[in-house]
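One chain of protein is taken out of this complex; the other chains stay put.
Think of it as A and B in the order they're written, each chain with its own count starting at 1.
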Amino acid sequence: MEEKIKLSPDSFEALPKAEELDNEKIAAPPLTFVQDAWRRLKKNKGAFISLWIIVLMMIIAFGSTPFIDHNSLVKSSPNYANLPAKIPGISINGFNGKLKVSGQWVDEYKQNNIPSGKYFVLGTDYLGRSLAQRIIYGTKISLIVALVATFFDLTIGVAYGIISGWKGGRVDNVMQRIIEIISSVPSLVIVVLMLLVLKPGMTSIIAAIAISSWTTMARMIRAETLQLKSQEYVLAARSLGESAPKIAWKHLVPNLSSIIIIQTMYTIPTAIFFEAFLSFIGIGISAPQTSLGVLLNDGQKNFQFLPYQMWYPAIVLCVLMIAFNLLGDGLRDAFDPKTRR
Amino acid sequence: MSERILDIKNLEINFHTYAGDVKAIRDVSFHLDKGETLAIVGESGSGKSVTTKSLMGLLANNAEVVGGSIMYHDQDILKKSEKEMQSIRGKDIAMIFQDPMTSLDPTMKIGQQIAEPLIKHKKMEKKKAWAQALDILKLVGIVNPEKRINEYPHQFSGGMRQRIVIAIALVCYPEVLIADEPTTALDVTIQAQILDLMKELQSKIETSIIFITHDLGVVAGMADRVAVMYAGKIVEYGTVDEIFYNPQHPYTWGLLNSMPTLSSTLLEAIPGTPPDLLDPPKGDAFAARSAYAMKIDVEKQPPFFKVSDTHYAATWLLHPDAPKVTPPSEIVRRQKLFSQMNANKSVRA
Partner (left out) sequence: MRKYLLKRVFYMVLTLFLVATITFFLMKLMPGTPYSNQEKMTPQQIRIMNEQYGLNKPVWLQYLIYLGGMLHGDLGTSFQYSNQPVSYLISSRIGASAQLGFQAMVFGVFFGIIIGSIAAINRNTWIDTLCTILSIIGKSVPNFVLAVLLQFYIALKLGWFPIADWGGFSYTVLPTIALGVGPLAETARFIRTGMVDVLNSDYIELARAKGLTKFGIVYHHALRNSLIPLVTLIGPYTVALMTGSMVIENIFSIPGIGEQFVKSITTNDYPTIMGVTMLFSAGLVVVILLTDIVYGIIDPRIRLSGNGD
């Protein structure tokens, strides 16, 4: 062990204090909670792409409002009925105005004597209305329904949950019983009953979805509030005599924000699904109004012969759902890194 | 003299992480003889748990053994396949974990959990295995074992659960028992009971124990020999008396100094934190925190200097050219006691 080692004579001088390494120094500036979550979200490729897809779809859906002529949206023009997609400059069968009819690709535009300058990027429906326009408009309606319903769901759920958790005792008990009763009725049944009582239409659907789906949010918020209530900083605020609403706003809501955001992200696709579902079975939004569900319902009738009429809205709906679900997963992992290792 | 069971030579283990390779174990060598208890002492992150996991072949997926050997009798554990390791684990080398509250499967009766190794290794039938599980439950001091063998973990207190974990580890009478901080998660009074139980069982079952701890106080009553680890290296090893009363490495001084004694009024903490093992220091890893650091300490890794036949320490302070330094007063006191003990011994001899 003790072989001779050549050492310089000054080797055993004591180290001056200044040369001591400071290894308690923190190298990077600290990140705030939100910055940290954002950084993690950006690393999650699926969620980040989904975020951009959602933003893009919203811009297209809402930004198109001034460009879509409402008359052409609802007016039927039988000459143009059931034309397949035709995109200028593309000669792939299925996107060049040709349609497979009993095994043969037939140029439907020529067959129906459509003027050569006329293009329908995604084809037309059975009344000769542009499918692209209707899908964009339908997406807008679906998004409005989902977002507004989610907003109400969120407001009711968060308020109910905070009150129930914060008050505790008898109030909590009664409020929880109410939730229990509401959630023992399948939400679809509630929605259907609501739609029967109210006049079918967008408002009723929004109300119905909001009323039937806030209980999940309320339950989660209550459970978290119960935990937060006994945290030291909340106790400190209480003992300093701050009012309950102020504590709720200043201390509870910020700490509940990650749950709220994540839960909202999961509520939106559920609401989109519900709207599509109701319109699909014919008790939701109905013609001449349109939504993704209405388009699917229309498309399904002709699916055997004109599959594109169902495929396009179905793809838009699925992409929207996948994007929201992926973003929800991404946000969950970003806010709570423990869940995914 | 006694039979050598484990011989670890120049073990080096890296962890692959996104930031780079963490050199968790750097050139570690030690051995374990039949019937003895070796304590490995160090603060968290010093590599003690990684070392013992490598003995069990239970390293995490991103860990890689870069070099060295672990000889169990005449076989190298590092060269064994997963299948071969499965027949060693739990039978020849067993392990007790730190937290008894989470170490037991909450959904399985404890009888079955104890019987599992018997069924696996001794090919016992369930009935026979349960009978043996009952015996070992008695041995670890569970009251009313006939009834409790059918209970679930949540029906036991922390101390009782640790007894069950010990029972699981010992049920196949392993040659080596690795105890990874077995008392850290327990109340102080329970700690003593568990330590007593382990000592008692060691003499009954004749097992060798590797005892991992960050608490020097626990070591004194348990171990025959002690190895002190710091930043993935062993910095000093020797018999219990040698480490406690004649420590040589400044880190060992720091550890002893931060341990409460009857006479001490003020506990000295070791300043600073351990180095980043992504890029371990060139010289003595403890230099940055040591008040006795010398120029050579940051330039060159110290080799082991022999203090006695059983006692070695890796510090340049033991180099013949090094200046004599005075250790902290508590250490001086201990070293005085040590020379007295030696004097007594030689008189008796």
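Just so we're on the same page, a residue touches a chain if its C-beta (ideal position, glycine included) is under 8 Å from a C-beta of that chain, and two chains touch if they have at least 3 such contacts.
Quick caveat, the model's predicted, so the values are computed rather than measured.
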item	value
Which residue of B:V165, B:I194, B:V235 or B:L255 touches the chain not shown here	B:V165
Touch with the omitted chain, as defined above, among A:G63, A:G168 or A:P186	A:P186
Contact partner of the left-out chain, one of B:G42, B:G90, B:G111 or B:P327	B:G90
Those residues of subunit A which, in the complete complex, touch the missing chain	177, 180-181, 184-189, 192-193, 196-197, 199, 269, 273, 276-277, 280-283, 296, 300, 303-304, 307, 310, 314, 317-318, 321-322, 324-326, 329, 339-341
On subunit B, residues whose C-beta touches the chain left out of the figure	56, 58, 85-91, 94-95, 97-99, 102-108, 116-117, 120-121, 152, 154, 165, 168-169
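Note that only the chains that are shown with their structure count from here on.
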item	value
Chain centre separation (subunit A, subunit B; CA means) in Å	52
